[in-house]
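Of the protein chains in this complex, one is absent; all others appear in place.
Up next, chain A:
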Amino acid sequence: MTATHSLSVESLQLGYGDRTVIESLDLLVPPGRITTIVGANACGKSTLLRSMSRLLAPRAGHVLLDGREVHRMPAKELARTLGLLPQSPIAPEGITVADLVGRGRNPHQRLLSRWSHADDEAVAAALDATHTADLADRSVDELSGGQRQRVWIAMALAQQTDLLLLDEPTTFLDVSHQVEVLDLLTDLNQTRGTTIVMVLHDLNMAARYTDHLIALADGKLYAAGEPAEVLTEDCVRAVFGLDSRVITDPTSDKPLMLPLGRHHVTSTPG
């Protein structure tokens, strides 16, 4: 596993129908690090992630993986290097965990090729890494939200890509499961060097678990860099239209955003 793949976006324009979502965006995903994209609802975060993984063709500009245009790469070749976990993937009724995770092997299999020992090993490793081995023969329908999300991540791990894109992997999870999923992604990044790019809603989780934070506002890049540089009171105001205080989280030394709503604010530290 290497950390040398470079993923970048150059003057990218994206949209659906006659609606432009991303106007002109330049980005560089640092290899071997965890990158998180934050922004208000409908600011184009998911759209950007879909385009980076070839699911949405750009109107203008380029998405480049190691200098090659991803939209021109053979589908399976790209899927062996770059994986994507969409926001709401669909589990077919009655599918077992092992079967679902095994589907992550698709880009490594040819038309008539038999299931190989390497496929079994990848599935087993993915189950172990996500602590879902004991669920292998269970039906995905029966699992809790947190278990199900770990199983989907296991499917993406079985794909064995050096780059992994995740669209809101912690949505619908309670706080302990959010932490569990983000810890798991951090393990993956630290032990395998997998480059991770994710979209998160929770700014404080993003600040804590991210090496590189990207803030989008109105289809444009507002700021990108280390969380401490990017997550500022000005940034929160510009990106979300919200007044806030940003302090240093005493447990992690990362920035911590405290929103200032119209109610219940008794003092404004910092």
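Throughout what follows, a residue touches a chain if its C-beta (ideal position, glycine included) is under 8 Å from a C-beta of that chain, and two chains touch if they have at least 3 such contacts; residues count from 1.
One rule holds for everything that comes next: contacts and distances are computed from a predicted model.
Matching "Disulfide reductase", "Sulfurtransferase complex subunit TusC", "Iron chelate uptake ABC transporter family permease subunit" or "Tryptophan synthase alpha chain" against the UniProt entry of the left-out chain gives the name "Iron chelate uptake ABC transporter family permease subunit". Within the complete assembly, A:17 is the residue of A:17, A:67 or A:250 that touches the hidden chain.
When the omitted chain is restored, the residue from A:28, A:91, A:179 or A:223 that touches it is A:91.
The residue touching the chain not shown here, chosen from A:65, A:122 or A:239, is A:122. In the full complex, the hidden chain is touched by chain A at residues 16-17, 50, 53-55, 75-76, 78-80, 83-86, 88-96, 98-100, 102-104, 106-107, 109, 111, 115, 117-118, 120-129, 133, 136-137, 159-160, 187-188, 191-192.
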